[in-house]
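Apart from one protein chain that is not included, each protein chain of the complex appears where it belongs.
Order as written gives the chain letters A and B; numbering starts at 1 within each chain.
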Amino acid sequence: MNKRTRTLAIALVSTLGLGLGLAGCSGGSPAKGGPERKNPAAANTGAVLGGTPQKGGTLTVLSNQDFTHLDPARNWVMPDMDFGTRLLYRTLVTYKAAPGAGGSELVPDLAEDLGTPSNGAKTWTFRLKEGLKYEDGTPVTSQDVKHNVERSFSPDLPGGPDYAARYLAGADGYQGPAQGKHLASVKTPDARTIVFELRKPFAEFPFAATLPTFAPVPAAQDKGPQYDNRPFSSGPYKIESYARDKRMVLVRNPHWNPATDTVRKAYPDRIVVTMGLKGNQIDDRLISSAGTDASSVAWAALRPESTPKVLTKPEVRARLLAESSSCTEMVQMHTGRAPFDDPKVRKAVQYALDREAVITANGGPALNDPATAAMPGSLFEGGKQPDTLGIPLSGDVEKAKQLLKEAGKPDGFATSITVSTNDKGIAEAVQQSLGRVGIKVTIETVDPSAFYDTIGDTRNRTDLVYTGWCPDYPSGSTFLPFVFDGRYIKEKGNSGNHSLFRDDATMKRMDEIAAMSDGAAANKAWQELDGQILAKAPVAPASVERKPLLIGTNIAGAFGHTSYGGQIDYATVGLKDPSKGAN
Amino acid sequence: MTAPPATAATAPAHGGGAWRLVRAELRRRVSLQVAAAVIVLFALMAAAAPLISSLGGWGPEEFDKSAVDPYLGGLPLGPLGGVSAEHWLGVEPVTGRDLFARVVHGAQVSLLIAFAATAIVVLAGTTAGIAAGYFGGRTDTVLSRLMDLTMSFPSLIFMIAMMSVARDVNRILLMVLVIGLFGWPGVARVVRGQTLSLKHREYVDAARVGGAGPWRILARDILPGVAGPVIAYTTLLVPGMIATEAALSYLGVGVRPPTPSWGQMIAESVAYYDTDPMYFLVPSFCLFLTVLAFTLLGDALRDVLDPRGSRS
């Protein structure tokens, strides 16, 4: 299981991924992998499995790995953010606990409302609810929220979201509260009020306020880097024990007051996370669902090789969640370097790419959908990507060859692609499909830990890289500028724009759209721009992955949350019969 | 165990006598004939991999989408992992690549690495062992310390580490070097011991008195004397090398895709052991058979060429 989740975890490192209008994202769409057959895994999309849970019992989570970081200042991996903010700590604002499109709606959490903007959205004020308490009964204060925001600047605590650093005024060079220095741009006039002064207008601040950065950490409990191993709870559960990479046990936090919380249901009495299991053993255990495994859910996505065991049995298939991850994976070409500086060559790649093979290599249509646009379906009308380029799924070899001939490369050429070790199979599919038109691809696999580092070195990297992007907001502003704005290119540590695409018309249009005040018009404009960029072919979109998760027979209230990359919403999951969940 | 210890102790594997014994042993034991046949078969298969796999009509890196069902996680269509007239041993799930072509090419890579690594180990080990044993003194001290040090390295851990650190290099070459790096002290110890015992034999002393230089003595008198145990030891090294290649590939630090090797194939197929057993069994069986054959052959060679067991 390592493969899949690791990929996802790494791919989503910088992602907040909101779903937008996901209603028909996949369930209703005709199966694109083959018109004659329906996607066998999409039946449960947008549904809550198992009915309403009963209170009590022990919920077990079977995982192949440890959490990356549960320290709220450092937690920026999608499934971990789900787990942390739904169970252990509350944030100023959070997402509604609802399947499908409802999951992208914001609701106040610690705050009484979604925040009050002033000064042209350069100042945001939040007022905390009354009666909020930590696990030891002490009250949650606005100073604690400020403290955690400050912590996120500390070099001792890397890995977390950088929205605070990007937007807060006077934050340049700030290194966190460890040396006793504090941020003047975060004000706490009283214990329940917190005011953020931003350096530029930021209308979407409430979305950022769902991030773990905006969870409270009392200074008295702050143990620096080791806070990661024992975050102090403001949510419905507290940590009873946490043996890294082995086992975590959560028990109820008696001081959490459900009256202050509209999102979290906290059905189980205990939650046990068993880590470090083999992926296919997790699948086998959940398929047979015997004993306590009946009260278990999978943390890691279903292994592709386990799909036959699931899809062929209706009873098991009914227990499979497969929400879209809302991230588009793409073959990105080095537009600054020959032969990919020629749009014809790049177009040839778009036409040569066999997305069917890529999809199959990645687990088949049940586990991912072919991409037909750059932005994921969640950013388009009806939650579905338009077929912008109109290329057949398995590519158009003739057309690609013709394009290569026009570009003066009738015999093709040799190039190489960098992929994370986990995407080896995909790389082989890309290699095979480009080979059909004479483009000979050498595969460089890089360890996930070194992947972004390697492809971020623009001078030494390979011509092709396979990587994706996930929107941070239900808005094209968190996708297209990150991936296609030439001004964000860095020679080293480059991220996002891996095609090194620098196009004046595109950048000009991006600035125009960013300045629009009408959100709907802006969205429309982003969608059009998506098509215009793809016509210039800096990338060849490949797939949009799903998050296939199996649940045990005794599980109720489970659905893949669209804002957490399709991970099960831990706010609402519980057991049908709590007496069976003891362990 | 067949040769009387007395003769073997005086001149192990000297001249053609030893080979006659080997041939006799080979004729006597059916299991040995089978083992030798298996080794020859796989070696031929490895050497002529492109030719043999072209008989099946598929290249090792060629996808066949029509042979797998994408809706079932890319499981091969048809019984026994997609065995058909077209794909003799079935296909790889997901990609539909021909298993026969891959296993044949995998033999090439696995055996190439195993043989090359063995060659390095034997060459380096023999050189170091003879030098340490014959010259003694400071040379011996330094070399023996180096052997002790190398043997103290947790070798698998280091191999994994080195394989994962290096990039932009020929993986096969690197693997050969890395495996070789940790293998030579074993041979060196055997050879050193043997050299020490040969050094003061009468015929060596006689050659020295006769005015032969050290190089001449090494080449004419010592080297043939250590050859027997080394050959036996070498044959027993090969299966270990094959297994090490497989282990490294299994852990994901082996050859680069889409190059097949048995270890890489087994690693990919373990997950399919119950949904597509054929995929798992084919490379596992090849690996098992080859290792078994080399072990049997090595045992027999040791019985004949090194009956005293220089290893212990």
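Basically, a residue touches a chain if its C-beta (ideal position, glycine included) is under 8 Å from a C-beta of that chain, and two chains touch if they have at least 3 such contacts.
One rule holds in what follows: contacts and distances are computed from a predicted model.
Chemist: Between "Aspartyl/glutamyl-tRNA(Asn/Gln) amidotransferase subunit B", "Deoxyribose-phosphate aldolase", "Glycosyltransferase, MGT family" or "ABC transporter permease", choose the name on the UniProt record of the chain that's been left out.
Modeler: From the choices "Aspartyl/glutamyl-tRNA(Asn/Gln) amidotransferase subunit B", "Deoxyribose-phosphate aldolase", "Glycosyltransferase, MGT family" or "ABC transporter permease", the unshown chain carries the UniProt name "ABC transporter permease".
Chemist: Specify the residue from the set B:Glu25, B:Glu62, B:Glu86 or B:Asp299 that touches the hidden chain.
Modeler: From the options B:Glu25, B:Glu62, B:Glu86 or B:Asp299, the contact with the absent chain belongs to B:Asp299.
Chemist: Kindly state which of the options A:Gly170, A:Pro201, A:Gly224 or A:Gly519 is in contact with the chain not pictured.
Modeler: Hidden-chain contact among the options goes to A:Gly224.
Chemist: For subunit B, which residues lie in contact with the unshown chain of the complex?
Modeler: Residues of subunit B in touch with the missing chain: 1, 5, 31, 148-149, 151-154, 156-158, 160-162, 164-165, 167, 239, 243, 246-247, 250-251, 266-267, 270, 273-274, 280, 284, 287-289, 291-292, 295-296, 299, 308-309, 311-312.
Chemist: Contact with the hidden chain only, please: which subunit A residues?
Modeler: 6, 13-14, 66, 76, 154-160, 162, 165, 173, 175-180, 222, 224-226, 228-229, 243-246, 274-278, 281, 284-285, 290, 421, 447-450, 452-454, 456, 490, 493, 495-496
What we mean here is this: only the chains that are shown with their structure count from here on.
Chemist: Could you grab the centroid distance between subunit A and subunit B? Build each centroid from C-alpha atoms only and quote it in angstrom.
Modeler: Measuring from centre to centre gives 46 Å for this pair.
Chemist: Report the residues of subunit A in contact with subunit B in the complex, numbered from low to high.
Modeler: Touch residues, subunit A against subunit B: 33-34, 37, 40, 279-280, 303-309, 311-312, 356-357, 359-361, 363-367, 394, 421, 424-425, 427-429, 431-432, 443-447.
Chemist: Inside the complex, what are the residues of subunit B that reach subunit A?
Modeler: Result: residues 61-63, 65, 68, 70-75, 93-95, 164, 167-168, 252, 256-258, 271-272, 274-276 of subunit B touch subunit A.
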